[in-house]
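Pasting a structure here, questions to come.
Just one protein chain is left out here, and the rest sit where they should.
Let's turn to chain A:
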Amino acid sequence: MTVTTTTPALAGTETQPTTVAGRVRKRLNTRWGTAASILIAIVWTIPTFGLLVSSFRPEDQIKTTGWWTFFSDPQLTLENYEQVLFGRSSSAGQLASYFVNSIVITLPSVLFPLAFAALAAYALAWINFRGRDWIYIGIFTLQIVPLQMALVPLLSFFSQGISVSGVDLLPAWNLDDEQRFIQVWFAHTCFALPLGVFLLHNFVSQLPRDLMEAARVDGATHPKIFRTIVLPLITPALAAYGIFQFLWVWNDLLVALIFAGGGDETAPLTVRLAELAGTRGNEWQRLTAGAFVAIVVPLLVFLSLQRYFVRGLLAGSVKG
C-alpha cells in the first residue's frame, strides 16, 4: 500500500547516480557478493530446469538415471508430451481436454471481476453519495476473509439453493457437466473482487480531479466519463490486475477442486495434475511433461507482461 510511492523510482533507476544497496554492495566484498547472488540464482533455477530437461527424455531414461546425465548422453523425445496430451489410456493424462477446461474457466473468471471491479472502483472514487467510505472500507476488509470461510455454504448455495426456515427463497441450480463452469466462474469472480476493487481504486482515485470536473462541466454523465476517460487512462492498471487474476485462476487448485469436480468435462489442469501426482507419483515421464504443459501458459504470460505484473504487485497486493 505504501509501496505505491516507489513505482516511479523503479522506472527511473538509470538516472539516479547511486542507491543505498548499490553502495552497500560495493563496500561488501564484491566477489563474495557476486558469488552469493549467482549461487541463489542457480539454486532457484535448477529445479525448473531439471523438470524441463526431464520432460524431453525417454521414459526408461527418466526412471533410471538423473536428468543431469542428459549432458553426457543426450537423448530427446517428444513422446512424453504426446502421451500426456493425447494418450488414449485413462492413466496417460489426456491433458489436452483439461487444457481446454483451464482456458474455458480462466477467460470469464478474468473478464467479470475486471469489469465489475472497474465499475465499483470508479463509483467509490468519483461519485458522491452517502455511505461511500463505509462501502469502501467494507469491501477492503473483505480481503482478509479467507476463502475457506465461504466454500461450504457457497457450494450448498449451488446444490441446494437458499431456504430460510423451510421457505425456499432460491431454487437449487442443479448444474451438471459443462454447466458447472458457471459455478467456478461465479466463485472466482466473488473471491477476486475485494482485491480488484482495492487495486483499481488506488489507480482510479489518482486521476487528476481537473479532468473529471472539466468533463462534468461539459455535461458528460458518469457512464460516459467512465467509458471515454477513465477506462483508457487506467488500462495499465487493468492489465496489471488482469494478469494477476489470470495467474491466480489458472494456477488455482482449491476453488476448482470444489466447484468444478474432478471429471474431464470441467476440471482444469491443476486438478488433473494433482491427481496424477497422487495416484501415479512415480510415472515421472508423465508428471514432468504434464507439469510443463500446465506451467507453460502462465510462464509465457508472465515473461511477456512482467512489467505490468510488477506494477500490480507494487500497488500493494494482498491475496492468497
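Following the convention adopted for this analysis, contacts are C-beta pairs under 8 Å (C-beta built on N, C-alpha and C of every residue); 3 or more make two chains touch, one makes a residue touch a chain; residues count from 1.
Keep in mind that, in the parts below, contacts and distances are computed from a predicted model.
Selecting from "Alpha-glucoside ABC transporter permease", "Cytochrome d ubiquinol oxidase subunit II", "(Fe-S)-binding protein" or "NADH-quinone oxidoreductase subunit J", the unshown chain of this assembly corresponds to "Alpha-glucoside ABC transporter permease" (UniProt protein name). Contact with the omitted chain, checked across A:W185, A:F203 or A:Y308, is made by A:W185.
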